[in-house]
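Complex shown without one protein chain; remaining protein chains in place.
Chains here go by letter, A, B and C, matching the order in which they are written, and residues are numbered from 1 within each.
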Amino acid sequence: MVTLFGLVLLTLLVVTAVAIVITPNLFVAVMLMSIFSLIMAATFFILDAADVALTEAAIGAGMSTILFLGALALLAEREQRSRGRQWLPLAVVALTGFTLIYATFDKPRLGDPSAPVHQHVAPWYLEQTPVLMEMSNVVTAVLAGFRAYDTLGEVLVILTAGLGVMLILASGRPEPSRRGPAAVAGGLRHHLIPRVVGQLLIPFIVLFGLYLQFHGEFGPGGGFQAGAIIAVGIVLHALLEGEAAGRAILPTRVLVGLMAGGALLFCAVGIAGMLLGGNFLDYAVLAANPVAGQQLGIHLVEAGVGITVTGTLVAAFHAFADREPAA
Amino acid sequence: MIVDVLSFVMLALGGFFVFLGGLGALRLPDLYTRMHAASLTDSFGTILTLGGIMLQSCWSLATVKLLTILFFLMMTGPTASYALANAALLSVDDPEPHPPPATET
Amino acid sequence: MYYAATAAILVTMALALARALLGPTVYDRVLAVNMFGTKTVLLVSIVAFLSGRPDFLDLALAYALINFVGVLAVLEFFQKKRHYERPR
Partner (left out) sequence: MTLFGLYNYWVFALLLMIGLYAVIAKPNLVKKLLGLSIFQSAVFLLYISMAKVEGGTAPIIQHAGEPQVFSNPLPHVLILTAIVVGISTIALGLAIVVRIREEYGTIEENEIQARDRDR
C-alpha cells in the first residue's frame, strides 16, 4: 500500500519536472523546484532511505531554494522565448529515453531481495557494523568508517566548490552604490511578526542540527545533514536581520577557517591513524580498544564533515547576498 | 479501545479537512480567499491528524516529537500566511513587476 | 484509517501542485509551496507510523523547520526585487 503511495508521488514528480522546463518565469521555476525537492524527499522516505530523505529536505527544499533566489535577485526573472526549431534536441532526447526505458526491462523488479546489488558487500556491512563499531546506523558507519576515504574526497570537492563560489563572486565587483546592499541590508527587520517568530526558531534549528550531528550513530543523522540544517539556521539570521548583521556573527575569514578546518580535521584523523601505526583513516588504533577507537574516529570525522558543510553553504549564501545586480 | 476509536475519528476528520483545504485552495476565486482556505483548514487538519497519531503512540518519545512538530507548525504556519498576505498586499500599489492579485477571477 | 488519511493528503498534494502550476500570481505559487511543505510533514509523520519506525519523526521535524525558512527567503527576495526594480 505504501508502495502505491510512492507511485502517486513519482507521477507528481514527472508533472512538476515538465512544468519546471516549460514555464518561462524563472522565479516560478525555482518555486516548482522547491516542490520537486519535497516530493523527492518524500519518495526517498517511502523507499526506506531515511538519511537521504533528511539530506534532500535540508538541502533541496531549504538551501537550494535560498541559493537560487539569491542568484535570481541578481538576474532577470523572465526567460526569453526560444525561437526556431527544437526538433533536433527533442529527437535526441526521445531516442535516448526510449533506449533507457527499453533497458529497464532487464532490471530486477523494485524490492527484489535477490537483485545483484544486494549480494556483494552490503550484507557484510549490515553484519559487521554492530560487531566492529557497535553502532546502529549502518549508513553513518559506512559513510564515516568503511568508506571514509570516499567521503574525504567528497568533502574536498565541497570545499573546492565553496572556495570557487567565493573567488568568482569576489572578482569584478561593481562599485557599491547608495541603493546597494548596504541600503537593502535591513533584511526583514521591518516585518515584526516574521522577525520575532524567526528569531525564536533559530536556536531550535541550530539545536536540532547539533542533535542530528551527535545522534547520527543511533538514528538518521550525521555530518552532512547536520551541517545543512545548521547552515539554514545561520542563513535565517542573515535573512531576518540583514546581510550586515549576518556577516557580523560569522565574518568571511571565520567562514574560510571553518571550511578549511573541517577538511583538515578529517585529514588529521587519518594521519593520526598512520602515526599510531595503522593505515590512513584506520580508526582502530586511535584508542586502547578497537571499538572505542572506531567510534572516536567516526565522531571526529563526522564533526569535520559538519563544519565544512556549514561553512561552505553559509559562505555561498553570503557571496550571492552581498552583491548587487549590474545596472 | 475508546482511544482507538477516537484516534480513527480524528484521523478521518483530519484527512477530510486537509482535503477541504486543498479543494479550497484550488477552487476559490482569488488569492486571499485561497489563502484563507489553505491556512484555516491547514491548522485544523494538522491538529486533528497529528492528534490522531499521537493517541496511537501511547505516550512515548514519539508523542513528544509529535507535540514538538505540532508546536512548530502552529507557530510557522500562521506566520508564513501573514508574511505572504503582507507581501501580496504591498505589491498592489507597486507598478512592477507582478500583476495585482485582487483583479484575478 | 491511516491509509484514508494518507490518500487524502496525497490528493491535497496534487491539488496544491495544480495551484502551483496554474498560478496565476506569484503569491499563489508561494502559497502552494507552503501548503505542499505542510502536507509533506503530515505525510512523513503518518508513513513513519505506518512502517513501524516512529523514530523517523525527526524527518518531519526537519521539514517543519526548513519549510518556514524557505517562505521567509521568498519574502526577502520580493523585498530585494522591489528595491532594485524601482525607477532610479
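Keep in mind that, in the parts below, contacts are C-beta pairs under 8 Å (C-beta built on N, C-alpha and C of every residue); 3 or more make two chains touch, one makes a residue touch a chain.
As the structure is a prediction and not an experimental result, all values here were calculated from the model.
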Result, missing-chain neighbours among shown chains, is A, C
Out of A:35, A:50, A:263 or A:286, only one touches the absent chain, namely A:50
Note that chain C touches the chain not displayed via residues 51-53, 55-56
On chain A, the omitted chain is touched by residues 3-4, 6-7, 10-11, 13-14, 17-18, 20-21, 26, 29-30, 33, 36-37, 40, 43-44, 47-52, 55-56, 59-60, 63-64, 67-68, 70-72, 74-76, 79-80, 82, 86, 89-90, 92-94, 96-97, 100-101, 104-105, 107, 109-113, 115, 117-118, 121-122, 125-126, 129-130, 136-139, 142-143, 147, 150-151, 154, 157-158, 161-162, 164-165, 168-169, 171-172, 174, 218-220, 222, 224-225, 227-228, 309, 312-313, 316, 319-320, 323, 326
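The criterion applied here is as follows: only the chains that are shown with their structure count from here on.
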In whole angstrom, the CA-centroid distance of chain B from chain C equals 10
Distance in whole angstrom between the CA centres of chain A and chain B is 27
In chain C, the residues touching two or more other chains are 6-7, 13-14, 26, 30, 32, 55, 58, 61, 65, 67-68, 72, 75, 79, 81
So chain A residues touching two or more other chains come to 77, 191, 194, 198, 201, 204
Within the complex, chain C is touched by chain A residues 1-2, 5, 8-9, 12, 15-16, 19, 25, 27-28, 31-32, 34-35, 38-39, 41-42, 45-46, 48, 50, 53-54, 57-58, 61-62, 65-66, 69-70, 72-73, 77, 179, 183-184, 187-188, 191, 194, 198, 201, 204-205, 208, 212, 219-221, 225, 229, 232, 235-236, 239-240, 324-325
The residues of chain B that touch chain C in their complex are 7-8, 11-12, 14-16, 18-19, 21-23, 25-26, 31, 34-35, 38, 42, 45-46, 49-50, 52-53, 56-57, 60-62, 65-66, 68-69, 72-73, 76-77, 79-81, 83-84, 87-88, 90-91, 94, 96-99, 101, 104
In the complex, chain C touches chain A at residues 3, 6-7, 10, 13-14, 17, 20-21, 23, 26, 29-30, 32-33, 36-37, 40, 43-44, 47-48, 50-51, 53, 55-56, 58-59, 61-63, 65-70, 72-77, 79-81, 83-84, 88
